[in-house]
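Inspection log for the structure reproduced underneath, given as structure tokens.
Only one protein chain is missing from this complex, and each of the others stays in its spot.
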Amino acid sequence: MLPFDKLKDTIPKSILDRGLTVLGTESRPIKLLFEQRRVPQEGWKDCQIERFLNLLATMDSDKDSKAAFVGEREGRVVSSAVSKLAGGFHHGVGRSGDLTKAQPKAAGGSLMYFFANILASDAMKRFGVPKIKKAVVFPMATGMTLALVLCATRNLTRGKEVVYPQVDHKTPLKAIQLAGLQERIVEGEIYGDAVNVPTEKIEEAVNENTAAIISTTTFFPPREPDKIKDIAKIAQEKKVPHIINNAFGVQSREIMKLVRGAVDAGRVDAIIQSTDKNFFTPVGGAIVASPNEEFLNHVSETYAGRATAAPVVQFLAAILSIGSEGYEKLRTQQEENRKFLESSLKEVAERHSQRILNVYNPISVAMTLEGRNAKKIGKALYTARVYGSKALEKNDFGVCCPQYISAYINFDASIGIQKNDISLATERLDTVLKTVS
Amino acid sequence: MLPFDKLKDTIPKSILDRGLTVLGTESRPIKLLFEQRRVPQEGWKDCQIERFLNLLATMDSDKDSKAAFVGEREGRVVSSAVSKLAGGFHHGVGRSGDLTKAQPKAAGGSLMYFFANILASDAMKRFGVPKIKKAVVFPMATGMTLALVLCATRNLTRGKEVVYPQVDHKTPLKAIQLAGLQERIVEGEIYGDAVNVPTEKIEEAVNENTAAIISTTTFFPPREPDKIKDIAKIAQEKKVPHIINNAFGVQSREIMKLVRGAVDAGRVDAIIQSTDKNFFTPVGGAIVASPNEEFLNHVSETYAGRATAAPVVQFLAAILSIGSEGYEKLRTQQEENRKFLESSLKEVAERHSQRILNVYNPISVAMTLEGRNAKKIGKALYTARVYGSKALEKNDFGVCCPQYISAYINFDASIGIQKNDISLATERLDTVLKTVS
Amino acid sequence: MLPFDKLKDTIPKSILDRGLTVLGTESRPIKLLFEQRRVPQEGWKDCQIERFLNLLATMDSDKDSKAAFVGEREGRVVSSAVSKLAGGFHHGVGRSGDLTKAQPKAAGGSLMYFFANILASDAMKRFGVPKIKKAVVFPMATGMTLALVLCATRNLTRGKEVVYPQVDHKTPLKAIQLAGLQERIVEGEIYGDAVNVPTEKIEEAVNENTAAIISTTTFFPPREPDKIKDIAKIAQEKKVPHIINNAFGVQSREIMKLVRGAVDAGRVDAIIQSTDKNFFTPVGGAIVASPNEEFLNHVSETYAGRATAAPVVQFLAAILSIGSEGYEKLRTQQEENRKFLESSLKEVAERHSQRILNVYNPISVAMTLEGRNAKKIGKALYTARVYGSKALEKNDFGVCCPQYISAYINFDASIGIQKNDISLATERLDTVLKTVS
Partner (left out) sequence: MLPFDKLKDTIPKSILDRGLTVLGTESRPIKLLFEQRRVPQEGWKDCQIERFLNLLATMDSDKDSKAAFVGEREGRVVSSAVSKLAGGFHHGVGRSGDLTKAQPKAAGGSLMYFFANILASDAMKRFGVPKIKKAVVFPMATGMTLALVLCATRNLTRGKEVVYPQVDHKTPLKAIQLAGLQERIVEGEIYGDAVNVPTEKIEEAVNENTAAIISTTTFFPPREPDKIKDIAKIAQEKKVPHIINNAFGVQSREIMKLVRGAVDAGRVDAIIQSTDKNFFTPVGGAIVASPNEEFLNHVSETYAGRATAAPVVQFLAAILSIGSEGYEKLRTQQEENRKFLESSLKEVAERHSQRILNVYNPISVAMTLEGRNAKKIGKALYTARVYGSKALEKNDFGVCCPQYISAYINFDASIGIQKNDISLATERLDTVLKTVS
């Protein structure tokens, strides 16, 4: 767009040519993105990401210095500090009729959303579920996005009940209520150390009043992932919508294999995942992926009005920063850290006559707190600046069954965790176990 | 927090003291905010805003270099480019149980939300409605926020119908559907040039199946603001929730007087306003204010899970940047620009044998397009880089009644508009009217 | 450089086209700069400046991700915080042989310097001295730049003495010493209220041992600008280099008229001006302009080695931000503020039985402090947060003559001053005069 040829008598030609070559090399990732529309193999540098976003944001009408603005919503911002907080995308995303529609006043913002969705879709396919037809980044976290999906589902069926294999997590329950539906919780049962929900009980719970089934892939031990392949088959057979809450599942190759299995074997209407827990964005966005493009379009048409662009642009920046090779590397590290966490925790357990719970969970590890005060230990760990551990008594909300066999504590080896986090956390747990009565 | 006394032998005392004095002066706005918790009289400089947000964001656990992180959601971001897009607030806002609850991992983010809400409340009181008890900034634009308020309302009544004095705007209708309710539109009627909805027809429409009434203060001529004082009285009498869609009303002293009148005279459960249209933020947030604190708490408890902090921090930054004196100045300018728009448009109208519609509307002005092709004119203006004008035929969705008396075009003199926008837009309209057949 | 045509099936064509149009409009200033190489008429927005600098910095070899770096100086920086402090120009400017030569490793930095110099030259011509042939931005403030010019001069003559019409300013004296030369000060004399140096005494001081004459256009009353036209004639006649210290003269049309008169009438080898005092940059750069291109080339070849790019890029950013219209507006404001300062100060003077010094000075105004303690008053003003006033006793260094007629205080109405500065400063002076004994 710029007339670089006009520069020819400014500095020596060989130097200028080299400069333009470097500029070309550094612009190449954008070029490839325009052409291939895939998650880049190699992650972009921050300066490349910022240049790209700036390029797009400059296409929005509010940047048009030749324009006259006489609408009630013109993307006016009070200062550049405020603009920066939106990456320059002042118009948000979406139109009344459809969240993913392009906005006439925001060509750049619309392209930004286009690329975010295209890359979300590519990511979902590449990172485990090739049958995905489409994915959309929603500017709400998983809870509200689940609510939105349920609202869209509700408009398609007459059912009023959502069958929910027990996971002790408030947010999905709130989402069900928000959608004006009733939850029908199918209780968890204990198998050895593990907690899971028997398939036949789920099947029994589904009937003509069922609006949807929500299954869950990621939770904390002793809860295991739902048997989503079986559930997908039930959904198909019984013709009820099936939503997989895959909150932090993309990070794990094993969990994504489960999701792929479900999609291949039965009915899956929507797979919901958090952008922050899987892709290192700030909290606030969710990806809904689906093998059923029509259903997903219906969800984005259900959204009322415009929305903040922030979670979308955060996701776009994050996925460009990570790249596909980078993501696979991070998943490999997650697997290694999961092992390291188990062995580290095992040492602590042995020192305190506890044991590791024998539960299938590719991300988290729990050890018993037999005879100990879980609440006190949890508090002491927070005081010791260990964040994210969950210490529960056997009757607490969180055990996912009427009563668990023991108090326990859970640590997660999530994507992005550092070995140092694990060493510090287990050392501090050791100290806490020694000192807390 | 910093030991400035340790600096005493670094540079001459008189210079150091002066430096500390300046630092004190520049920190004073933060000090006052901590103490008074009000919209600052004078707007803050960008550097002050950024310093304040940075201070808060540094209180969040993800910044804690002495911590060990073993949860599944730890505010990890992939790069500083991504972090900047959230102002450093990686944890979003809210907890499962309540959107406005403080997060143990995010002291800074929680304080940020606290101040955003306190200032939203102060702004609503000062800028027109002293009886407001509480306001909350929601991280969704007005459409979805309206849907959320309707969901909260729905849980309180048995009604299934939303009485809606006709405004031809898709988003509120979508919000009603999303909440699983039915709209009951009360048709607009023509009074001279103006369109409005007769109070008695609204009253007739309210019955035991009514879930809520949505009234509207801001729309485009020929539509006038709803008679919200009368509607508030009906709501009180009939005991139905009353939600005022005050989308871009805070900017206008006249409209805020209407809102105040409604609150004083009858029942108002929620007043919803856009952050971008009133406070110069990017699109994506809405303020819900209420004279009824309990109801507002119920709304924030209805939200499912965590949310993006971006629209909240954008609002906080914007209101600090504007200040209360700044806002009053902007409102005065809006009034002047409204007059200038009317006189400028009148000149054009006369030149083309059209006239200004005689409609009460403190923000927008419309002129007839009698005998002209509104669609073509609208398109030509977009081509001429005039954004935000609305040119309608008399049967178009938008006229807010079965059939209007004439085609017309509408321009808004919204807060933040520049005189130059008006001059340019009316000149270009003049040209378009000359050239478009 | 980017394949925008690949975007054609992403968003609707009309929206995409509009986006590209806006992008084109926003890129137009860069295009014009490439083509015209003049100070832009209208100042650029910050975002345009940053985009332009970023574009150039991306052309430098250190950004080349396909390169291998095996030199001892490769523009490596430790972090992006450090990079930002240089605007991304890590290679500095200059080569061993010549400060203004392009660097093979830094095409972008070299272009940046090229444009800074071209615009400095254009600014000097447009803002008053059309005969300027070339100007160079030096990465040192006026003092060191004067020293450099003197070193260059020294290499061209055999003289060892610098004739210096008395200005009581340490820095030029230091510059003379640094160059290994001797100052020959021609004493100031009093004419009414004014202090100036008689032309004939200057003429007498010039002889075969003269290395250069330094004349001065901007200092504080009672000192008036040197009669540089006369001095230029002497320089021409006697064939000695003549350097004009025009430190903050560009801001004043009157002073620039004097400079133009000197250049037109006699010999001027170099005109030195501060970037910060004239162009709102941080302290640290100076522009040397000359009607003699060869001499200026000699100066830039005298510089030893590479240099920091910071003052250069700061100047470039500043001049782009101001624009030529903006600068003229600022100069007009300076003139108005100079008048306002005089009338404000006059009021204070009358209230305290003092008077304004009757001195020709287009920027500053002084009033007598007859019978008052100047030192105490100066200190009290600093305490009252009035910066930049100069209160002197009649024998102080600063009066520019053996003994002045009265103590006095000086205020400057420099470019960029606000009316509010003047009001506050004169009010505070009034208070100080009342309270300080």
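Every chain is named by a letter (A, B and C) in the order it is written, and numbering of its residues begins at 1.
Here is the rule we go by: a contact is a pair of C-beta atoms (placed from the backbone, for glycine too) under 8 Å apart; a residue touches a chain by one contact, two chains touch by 3 or more.
Remember, it's a predicted structure, so these values are computed and weren't measured experimentally.
Taking the complete complex into account, C:Ala317 is the one of C:Ala317, C:Ala380 or C:Ala407 that touches the chain left out. Although one chain is hidden here, its contacts on chain C can still be listed: residues 46, 49-50, 61, 64, 66-87, 89-92, 96-97, 104-105, 139-144, 146-148, 151, 154-155, 169-172, 174-175, 177-180, 218, 220, 247-248, 274, 276-277, 279-285, 302-311, 313-314, 317-318, 321-322, 341, 363-364, 382, 385-390, 411-414, 416-417, 420-425, 428. Listed for chain B, the residues touching the missing chain in the whole complex are 1-4, 6-7, 10-12, 14-16, 18-27, 30-31, 34-35, 46-47, 51, 54-55, 58-61, 63-67, 80, 88, 102-104, 107-108, 110-111, 114-115.
Keep this in mind: only the chains that are shown with their structure count from here on.
Averaged C-alpha coordinates put the centre of chain A at 29 Å from the centre of chain B. Remark: chain A and chain C have CA centroids separated by 55 Å (rounded to whole angstrom). Between the CA-based centres of chain B and chain C the separation comes to 47 Å, rounded to the whole angstrom. For chain C, residues that reach two or more other chains under the stated contact definition are 80.
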